[in-house]
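All protein chains but one are shown at their positions in the complex.
A and B label the chains in the order they appear, each numbered from 1.
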Amino acid sequence: MIDTALSANDIWFLVQGAGWTLLITAIAIVAGTLLGILFGVARATLPGWSTLPLGFLLDIFRSVPLLIQLVLANSFIPILGIRATPFAVSCLVLALYTSAYCAEIVRGGVLSVPLTTRRAARSLGLTWWQDMKEIVYPMALRVMLPSWIGLTLGVMKDTALVGWIGVIELLKSSQILITRMANEPLFILCIAGLIYFLISFPISRLGARLEQRWRDND
Amino acid sequence: MGVFNYTFHWRPAFQALPAMLEGALVTIQLAVLSMLFGIAIGVVLSLMRGSKNRLLSGFAVTWVEIARNTPALFQIYIAYFGLGQIGIRLDSFIALLIGITFNNAGYLAETFRGGMRAVPPTQTRAARSLGLSAVDAYRLIVLPQMFRVVFHPMTNQMVWAILMTSLGVVVGLNTDLTGVTQELNVKTFRTFEYFAIAAVMYYLIAKFVTLGARAIAWRLFRY
Partner (left out) sequence: MIEIERVKKSFGSLTVLDEVSLSVNTGEVVSIIGGSGSGKSTLLMCINGLEPIQGGRIAVDGIEVHAAGTDLNKLRRNIGIVFQQWNAFPHLTVLENVTLAPRKVLKMSRAEAEAIAVQQLEHVGLGDKLKAFPGKLSGGQQQRMAIARALAMSPKYMLFDEVTSALDPQLVGEVLDTMRLLAGEGMTMILVTHEMGFAREVSDRVAFFKSGKIHEIGSPQQIFESPQMPETRAFLNSVL
């Protein structure tokens, strides 16, 4: 056995951290994807000028470091007179951050469907909504799903930053353990890293395989 | 005063601009260095990955998968806390640089691998049939075409590198843009003002990179 001062309690502490990581990821992905679909479809189908402000806003979320976004939100929300826990702030920021990336994925997916195909659908008498549901969605999904899986994993890894505003997620909890047991940081970090890896790796493999299979079928 | 029970103080924040601009230079320096090292290592990794030697390809695969499947901050922690345990004490600047370089190299190795596959072998064959040496065929025919394929992903990685530099503050870096901003914040508690200015500066740096890259691509890839 490895000689370590780490107790079962400490391991449980890390696992709890991983729980928070997964919870924040899930909330951010669900909310961010819903918003992202809305923004993405708007960006792809409405006239260019009308969604320019939205495009600019989403671009900010992609061009400013997430850490800065978290700090800004954490300091601005109390200014508005709203009391929010670091957890709530983290979920909010990550959801918006996710939606910005998701919007680009959805926009790319919708635009990947040739206009001629959509015209053909509409000329058969399909409504806008039917065209979206029966033609655009199934065709765009192939383009979008691999990127979306990548985004989900990206957001999961990015949750490591919410430790900075006080949420004790996986990486933060390992840092707390390091501070307490200063002589074995490498071992503690490796456990945290392994947990991240075990969550991320199988899903990324799945995504790669999916992409491969669809490419082969084309 | 209304909803805002808070008065914004922008003047002191603007007075801190020169210090923050200096921080921005450190940020750019970090990002550029991490990209240069990342590209060099990424090329080596992508070549190792294609190697028949199991040890070499295994090493490359391990690097790439760790870089892609763990948080960047984790990679920086390993450089900062982890290497300390085995006797390598690094200051936060170097630790951050190592962490981001590790991440860049992992992602870029995959990009380069894709780039290599994107140029068909018939191009080399055609070049060789004209009497070009293997080196010339690679340099004049394969590399330029590969470069076009990898240029856009490389630009994205550069933007990522800039965003990742902000993580230095977590390991105590106080000279880059986020580090300087945090120092000012700790002194004055004007968190929002300072970080808002930092956000604008990051945005401008990122835009400068994307627009610059677009201009370069437009000049270089006219075909």
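To be clear about the criterion, a residue touches a chain if its C-beta (ideal position, glycine included) is under 8 Å from a C-beta of that chain, and two chains touch if they have at least 3 such contacts.
Being a predicted model, the structure only gives us computed values, none of them experimental.
The missing chain, though absent from the view, touches B when the full complex is examined. Screening B:M35, B:I98, B:I141 or B:M158 against the full complex identifies B:I141 as the residue touching the chain left out. Within the whole complex, the absent chain has one touching residue among B:L55, B:I86 or B:L130, and that is B:L130. By the touch rule set out above, chain B reaches the unshown chain at residues 122-123, 125-133, 136, 140-141, 144-145, 148, 221-223.
Assume only the chains that are shown with their structure count from here on.
Contact residues of chain B toward chain A in the complex are 3-6, 65-66, 68-74, 77-78, 81-86, 159, 162-167, 169-170, 178, 191-192, 195-196, 198-199, 202-203, 206-207. Within the complex formed with chain B, the chain A residues making contact are 60, 63-69, 71-72, 74-76, 79-81, 153, 157-161, 163-164, 171, 174-175, 178, 183-186, 189-190, 192-193, 196-197, 200-201, 204.
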